[in-house]
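Have a look at the structure below before the remarks.
Here the complex is missing a single protein chain, while all its other protein chains stay put.
For reference, chains read A, B and C in written order, and residue numbers begin at 1 within each chain.
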Amino acid sequence: MKTAPAAAGWTREQMAQRAAADIPAGAYVNLGIGIPELVAQFTGVDAGVIFQTENGLLGMGPAPAPGHEDPELINAGKKAVTAIPGAAYFHHADSFAMIRGGHIDICVLGAMQVSAAGDLANWSTGEADAIPAVGGAMDLVAGVKRVFVLTEHTTKTGVPKIVSACTYPLTGRKVVDRIYTNLAVIQVTPAGLVVRELAPGISLEVLQQHTGAPLRLAATVPDNSPGAAS
Amino acid sequence: MKTAPAAAGWTREQMAQRAAADIPAGAYVNLGIGIPELVAQFTGVDAGVIFQTENGLLGMGPAPAPGHEDPELINAGKKAVTAIPGAAYFHHADSFAMIRGGHIDICVLGAMQVSAAGDLANWSTGEADAIPAVGGAMDLVAGVKRVFVLTEHTTKTGVPKIVSACTYPLTGRKVVDRIYTNLAVIQVTPAGLVVRELAPGISLEVLQQHTGAPLRLAATVPDNSPGAAS
Amino acid sequence: MRINKCLDSAARAVADIHDGASVMIGGFGEAGSPIELIHALIDQGAKDLTVISNNTGSGRVGLAALIAAGRVRKMICSYPRSANSTVFPELYRQGRIELELTPQGTLAERIRAGGAGIPAFYTAAAVGTVLATGKEVRRFDGREFVLEPGLRADFALVKAQRGDPYGNLVYHKTARNFGPIMCMAARITIVQVSELVAPGGLDPETVITPGIFVQRLVVVAQPAQESRLVKEGRSYP
Partner (left out) sequence: MRINKCLDSAARAVADIHDGASVMIGGFGEAGSPIELIHALIDQGAKDLTVISNNTGSGRVGLAALIAAGRVRKMICSYPRSANSTVFPELYRQGRIELELTPQGTLAERIRAGGAGIPAFYTAAAVGTVLATGKEVRRFDGREFVLEPGLRADFALVKAQRGDPYGNLVYHKTARNFGPIMCMAARITIVQVSELVAPGGLDPETVITPGIFVQRLVVVAQPAQESRLVKEGRSYP
């Protein structure tokens, strides 16, 4: 069993797939930029899931075929997308009415840091020469019913992103419900962080070494060990 | 020259026409229920004037021909209307955003009482068994740039509607710009009520007898006396 | 597994409206009034309702019939009297129904705020009048405004022209009125449409209510016209 920065676990696609599996039919979902965008590959309209993008589209479909991009049909990451049959366009105030008003069921966001209390930091390093850019992140975490974080478990240099208390400027306090990383699925509870699932080959001990806040195992955790029947 | 309740002056149509003459080209106008509705007969889209009705239509046209009424195309008085080419429909919050946001240039309203300070009472007698019903009147007087009152000068029993201070519950304080009655056109100014025009055959003395607040004559008043050249 | 919010009857759509529920009911006069949903609610029997609607209905059908049946404890509205409106005035004078009178634009904005997650906002409407009594007054840029709370409800009953199974809606002329904002402000929004189309049957540029704001949809192909029923002297049930 590995212990050090080399802990690998799930791929980005597997992380996205794991998060997608927790999105129930009937859900309206907003996907953040980066790994969260991959979630759309594993669920969608056929599974009863509809994606909202805060720049004014409910019913966002996949990227268009090359050469069919419309520079005025984009997602919040300013990438070309499509609209599904049954989509709707609206302006920014209506879009954030949707978000702020609690109509979006789940948003899946990236993170720089998540605290044991569910605080999220994902918009600024707070450094003096950084250009602060918040976008819709603060509105999303304040308004959406459940916030999923989907992120590598540590930074590229192995520094834990899951911490006792965030050191970066916050996006919101006590807003994160669940954390999906390459190593585990972790639930934020009033009693702290609870590991619901471990990636294959990852033990609680290894996970804890890469985590800056205390973890405990849920009562039932699926057996994802390499030898288990799949 | 007559003095008593028999003071007649302008007809309702003439009152409406007089008010319409003061609506400049380019104006967006909301018309209240009653005599104000008649204003639409004397100005409109060909004069560069567009009517809004607060139940969700910009570009309200005249009543439809008999038999062509649509019970879902109505004005604020719940009468059948039409929509001009170049009209737009919208919902109630957008409609009152238009009103509250100062986008309507003029509204023409009926009145139960108007005070010398421009206070308006037009929604309730305040009696114990009256059913209070305010509709959009308070939003209109608070939001529209200029409020014209169009009303008979007195009640049917000859009681002045223009008073020193309203005794009925207010619709708004210091909101009325101008008053058009069957007897005169009166401007509300910080220095009190100023008569800008007298109906034919009406003297300032007669007007004052039918008015519950002090009046003074404007520097220049058009000669509407019966003998004057027209 | 695709989303499909259509139910096969108005009765099923309103089945879980509970005693004491707050219910927004669309319409400005008869335009946009969801008369078949209201009649289903009368049949269903829920009582002690708080109804949020601009008017109080006319004759003895639709909203007026719901009030006449004694099901409404309180009305929040801007204009509780109109032509052919006798039911509410009678009960009100008898002290048998409560009234929260709100300026129409404030009512609309309170509903929109409720749906948009805004707990309160300031407006100049009603400043200096009896309808501002007891409300916080605050000055911005030298002008006075009153604080008004957002308004939400357990249920909304709304009439639209056309919808798709996702709940996307378009309306008909001035029947749009309170529909789009009430859809936003209720926990469960129930809509009657005259016509149902497949997903993609509505141009996404022209959708007025995005489906996210609608929970249930019922087709009423030929909705009754309230003013005609009133003229004919009909009453419900």
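Quick notes
Criterion: a contact is a pair of C-beta atoms (placed from the backbone, for glycine too) under 8 Å apart; a residue touches a chain by one contact, two chains touch by 3 or more.
As the structure is a computational prediction, the values presented were derived from the model and not from experiment.
Under the touch definition stated at the start, the shown chains contacted by the missing one in the entire complex are A, B, C. Taking the complete complex into account, C:173 is the one of C:60, C:173 or C:216 that touches the chain left out. Take subunit C: the residues that touch the chain left off the picture are 109, 113, 116-124, 140-141, 143, 145, 149, 170-171, 173, 203, 205-206. For subunit A, the residues touching the absent chain in the complete assembly are 53-57, 70-74, 78, 83, 89-93, 95-97, 99-100, 129, 131-140, 142-143, 169-173. Take subunit B: the residues that touch the chain left off the picture are 25-26, 28, 45-48, 50, 52, 57-59, 83-90, 93-94, 96-104, 143.
We adopt the following convention: only the chains that are shown with their structure count from here on.
Taken together, subunit A and subunit C share no touching chain. Ranked by separation of Cα centres from subunit A, the top chain is B. A separation of 37 Å divides the Cα centre of subunit A from that of subunit C. Distance between subunit A and subunit B, defined via averaged C-alpha coordinates, is recorded as 58 Å. Shared interface positions of subunit C, i.e. residues touching 2 or more other chains, are given as 112.
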